[in-house]
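The other protein chains are all here in position, but one chain of the complex has been omitted.
A and B label the chains in the order they appear, each numbered from 1.
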Amino acid sequence: MHIPDGYLSPSTCATMYAAATPFWVVAFRKVSRELHTRLVPLLSLFSAFSFVVMMFNVPLPGGTSGHAIGLGLAAAVLGPWASIVAISIALTIQALFFGDGGITALGANCFNMAIAGSLVASLVYRAVAGSSPIQARRRVWAGALGGYAGINVAALFAAIEFGIQPMLFKDANGAPLYAPYPLHIAIPSMMAGHLTFAGAAEFLLSAGIIAYLQKTAPALLKRGAVTQTTRGSEPQISRAWPAWALLGAMMILTPLGLLTVGSAWGEWSPKEFANPAKRQQIAAASGNVAPPGQVPSGLRKLSSIWTAPMPAYAPPVFKNAAFGYMMSALTGCGLIILVFLFVHWVAKVCNRLLNHDRSFPREINP
Amino acid sequence: MPALFELESVSFSYDGVVALDGLTMTVQPGQRLALLGANGSGKSTLLKLLDALQFAGAGKLSFCGETLTEDRFAHDAFQYAFRKRVGFVFQNPDVQLFSPSVRDELEFGPAQLRLPPDEMNRRVTDAMDLFEISHLADRAPHHLSGGEKKKVALASVLVMQPEVVLLDEPTSGLDPRSQTNLINLLDKWDDGSKTIITATHDLHMLEDLAGQCVILERGRLIAEGNTAHILGDRDLLQRANLIHAHRSLRHSGIHAHHHMHELPEMGSD
Partner (left out) sequence: MTAHFLEKSIHSLYRSIDKANSADRTGRDGGLLQALRPEVKLAVWLIAIIAAIAAHSLLFIAGLLGLGVLLGVASRIPLSLLVSFVWLPVLGFAGLLAVPAIFLTPGRELLRLPILNWTVTQQGLTSFGYLILRSETTATCTMLLVFSTPLPKLLRALHNLRVPRVVVTLVAMTYRYIFLLLRLSLEMFQSRRSRLVTNLTGSERRKLISSTAGVLVTKSYALSQDVYDAMRSRGYRA
């Protein structure tokens, strides 16, 4: 999942840094207001924890094993804001001092895993956990599902970032300069791996740690126990809405930004991409012997292997076109958001129906 | 002249678990005092209260006649004056050494005291000379040996030139020679005007560390007196679980695992 350097164009990298910055600023401000002088030691230790836990090998059913980020746990213990900061610092240290994950791709990696991952994981965790007691089985599921959703949204973002590269950046001979896989290959292949293995690792680790903490250190799971100095009022879920609006706006603006920056970089304009005829013209003009669209049969077979587990996201009409990319990206993200909103709503309704759950909230919200 | 520390029926509890229970005692300036007690007797809690990292739940604790309360520490000037005069060397040097290099570690305290740069440099150089750690100046703390870590931890506090030093198990986890070294360093540093309060359950270095002792058991003071007298009273030591506690020294190497099972009563020993 750590995108290495060289897979994303400089303009994409710059855009991703720009997209991550407002979240960093907001998260940092929020966290430093709540933690005050405890900020440095607390976040340092949790960042160090994130770094180390990423090296754990989680055994998966079937004898394989995989790595996890611990998004579900971070959501449960730290909440979205501290989680954004802690995971971003862990990723920065990996890139800067250990050479794992790209430096230019750091903005993208932080955006995908630390920001989108944390926000989604926290939202799902809170929606599923509701006001259930700290020891409730439901919280284990909440963490597990939060982690699973978080890692998959992160993977989807990464896949989209990969997938737009070949549309925008090619050399004079038509060879892709950065990630060479178009969206209809990048998205299914990334998601196939993350919906199964990486997702399972995240799911199992988050569930396992939360179950462990419920037995040994339930105090850590109290909302705000770790990230708030003063036992103030329970932060309302609605307080997270500005962030969600921001994430939504970013989702729309980021692709647009990528496209406009891409063209400014001296490549092709989005309009030209949307027009297959023009595209062939470009290809022909650059001396390409085999114009795109005329896919070699071997490739077609291979790409069908890649796409097999999932239906291709981009409808064939739009395949390889910037428009198709935008549509599929937005549809994909939109679908995920809709699912979360639905889960959130279901959880709310359930809470209202299950009266026995309502007798507990004082315990969680001191 | 008021006592340095004065405790009047001080109590403290962590989430309902009583750590100190109506403690009354005084500490005079220039005293070398040992707080003796088995694990869980409340001595680490008492040190934290003396360093104003925690505040008495009931009763009154005063320093040079000034009551220590959370409200007073909200004022920068009061906090500054107190922190300048009282230093605390934590038991676990990994907690104490949080800076990227030894030099940074030694500079941390003086920088918080906002000393002018040349004064800071002079003090750091002096401290490194005194502790013979100049060659470690640019090393990262996690690359140091256990003995070196303890030395740096002590230096990082003494460089602030406090009048009072609180030591939590200063000799734990050290080989005999390093233990002797550490005590010699303290002696070299102390010109006779310093107050040194040591929490320990290690009896065999006791006479070098302290002239006076108090014994704590489950948060209560059960005995006080001069060291030779206390050490002669085997019944008392047995009752306070100190003679058996001595054996647990061997296990201090795995102390890292100690805290994690008792999260709710964090900081208690």
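In this text, contacts are C-beta pairs under 8 Å (C-beta built on N, C-alpha and C of every residue); 3 or more make two chains touch, one makes a residue touch a chain.
None of the values given here were measured: they were computed from a predicted structure.
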Which displayed chains the unshown chain touches: A, B
Contacting the left-out chain in the complete assembly, out of B:K43, B:R83, B:R123 or B:K151: B:R83
Residues of chain A in contact with the chain not shown: 4-7, 9-10, 13, 32, 36-49, 51-53, 55-59, 61, 65, 70, 73, 77, 89-90, 92-93, 95-99, 102-104, 166, 171, 173-181, 185, 204-205, 207-209, 211-213, 216-217, 220, 226, 288-290, 292, 294-299, 301-303, 306
Touching residues (missing chain, whole complex) on chain B: 48, 51, 53, 76, 79-80, 83-84, 87-88, 90, 92, 94-101, 103-104, 108-109, 112-113, 138, 140-143, 156-157, 160, 256, 259-260, 263, 266-267
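Here is the rule we use: only the chains that are shown with their structure count from here on.
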Geometric centre distance via CA averages, chain B-chain A, whole Å: 46
